[in-house]
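Excluded from the complex is one protein chain; the other protein chains are retained at their positions.
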């Protein structure tokens, strides 16, 4: 089941640089684990923003919630979730 | 070069059913041609809406403009364009 | 899987009264069928509005999309969909 | 008398972890007391957000105000209140 | 139980003048009946607008909904409902 | 001359409790003085909010400005002012 | 007593040219009468818009409402009213 | 050349009172110098707000920018600029 | 003196094709005349929209207003005007 998730990240100005680095590294590791698993299907950077557009492929709403709120950078994110489904014109049965 | 394009379609209530059918068939044909060419990389239906989220892979801004404004349903669409680029955390060189 | 769906209905002023009655009756019948099936879990009228707040319990995003877009009054609705999940503080395993 | 209440929680970044834990535990206790009493009819987590959608069943506007403003996490909430009533199409006399 | 209701009226340009007059007269009559009953506690015109700010005193959400949706001008109104209660600083037990 | 004034209060989190108490007591005293004088005609609490809806009866725009900006809690308020006048349908010459 | 009034005019496309001319001439005549009387203190065109920014000097809210709603183009206007008063830094007792 | 400029002032809560006084005195002095010069044509206080509506009469966009950004309170202002011109209905050649 | 002007064009669906063609041709002719004169400094199409971003170089606010409101497509445009001036970092005295 597919969802578009848009994430805007805003690290506070007074965060310690090592803490910021640690969070970003942990985020990247978690992201790549989910990318390898096929759960975090796509990720794109939005030009000019510290933000991304992502496509998730999950079993349930609950799984998506658990993944998002466990992200290391989650406390600094504004998150928008949009439920998607197959487009009837697509040549593919499942455009993931 | 990747762009997210969101399209909301609103056919006027007094359009003739045959005209609506003709437009939708032409739209589908044009879409599938672009999907086959790899230009219209992804399309998803937004749940509960006559709308889609799409990813385009084009040579230039101009090409994207020409494609969008030539779509049969374009006169009835509200279109939002967002420039994307590669996310630095991605495992892939090019997440299309 | 639970979703909150908010529907605002706006019938055009020049719709024939019989057509409006026919649509409302068909909508009611479809609603009650889904209510009996447990799919349309809850519906409440918003005070002062021709609008409702509803809770759907579905198998997938696709099923929700198919249900909503097949509603007789759908062409006259503005629909907002929000994905929900279990609240961790709830006493119940599944607050439907 | 039914109301939809949407609550978005934003704990300040510099709150002491023990204070945050204390507030969340107190909130949970208060919530469960009201859930048992049937006043806080439903609660759902919004996917990807530190937020909930709730349905309250109260005697009066005043009772709802007193309950909401006494919640331990109230000082950190953005609250939206919507008055609801029975939907005429419902099969039930009282969809709580 | 008190509610603030704000109503903006927008009669379509092509309504027949007699129909407009009939609706306004019916609206006025209904309003005065509710004003006499103490249900429609206050009404004020918003300066420069075809709009009013009103205070209703009702038994329940349901009663308010039934009153508003039965107003002769309701089909041409944008209505906003806000639940109110007693202000703790007031000298009066019940500021109606 | 009547005005609707809506006030949303947001005390900063780090205000000293005694300072907050002092401000609220001073606000209440000032409010009651104006309520007794008939200048602050009505006040209602908005359900679920630290906010009120008020009706002022003043001699001039200047008087209203001087009253509002002298309120003890004014520095912590978001204030919205709407000019009102008599509604032509009212049974009363002056619905205060 | 001073008010800023912003007016945006939108004549419907299918209005008869003579009717539009008649309305504009009547509006101009009414405006100049009020300008001569000192009631419509200032009027400026907003660059690029069929809109104006105006300053009214009136006895009361009621007088302003009566003037605005009697303007020949009023049915085609979106009107925004802002109550003003003397600025304490001004060199003049009354900046009209 | 005329411009409407709306300024909303928000002094931070922790500014030293003497600094605030100094800034306000400097702002007033600068304002009166510009008022005497005829550049700052009008200023009005917005009722209930720490804000003003002003009319500037300047030689160029550049002059207006230089004046605004040199105001002592500028760092604490939200500024909105609207280009104006003569209204064709005005009795005066130049409504300043 | 420079202004950014953004124009969104929305031709009504029922306009006669010849009338639309005539308007577009007249608009193009007027545009090119102003482009040659150096008044309409720049024009760019917004990707995916029937809209443009333009830079005007004019003598006064009045001249800009007269130019914009005389455009053949003006009755079908939503226009936004922003006053610009030289950027202090620019290498050029006048970035037109």
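When the chains are written out, they are named A, B, C, D, E, F, G, H and I in that same order, and each has its own residue count from 1.
Quick note on the criterion: contacts are C-beta pairs under 8 Å (C-beta built on N, C-alpha and C of every residue); 3 or more make two chains touch, one makes a residue touch a chain.
What you are looking at is a predicted structure, and each value in this text was computed from that prediction instead of being measured.
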Spell out, residue by residue, where the missing chain touches subunit I.
2, 4, 27-28, 31-32, 35-36, 42-48, 52-53, 55, 82-91, 95
So that we can see where the missing chain sits, which residues of subunit H does it touch?
5, 12, 61, 64-65, 68-69, 75, 79-81
Residue-wise, where is subunit A in contact with the chain that is not depicted?
13, 45, 47-50
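The working rule: only the chains that are shown with their structure count from here on.
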Determine the centre-to-centre distance between subunit B and subunit C, using the mean Cα coordinates as centres, and give it in whole Å.
28
Between subunit B and subunit F, centroid-to-centroid distance (C-alpha), Å
51
Between subunit B and subunit H, what is the gap in Å from one C-alpha centre to the other?
46
Expected list for subunit A, residues touching two or more other chains, is 2, 61, 64-65, 81, 83-86
Spell out all pairs of chains that touch, sorted by label.
A-B, A-C, A-D, B-C, B-I, C-D, C-E, D-E, D-F, E-F, E-G, F-G, F-H, G-H, G-I, H-I
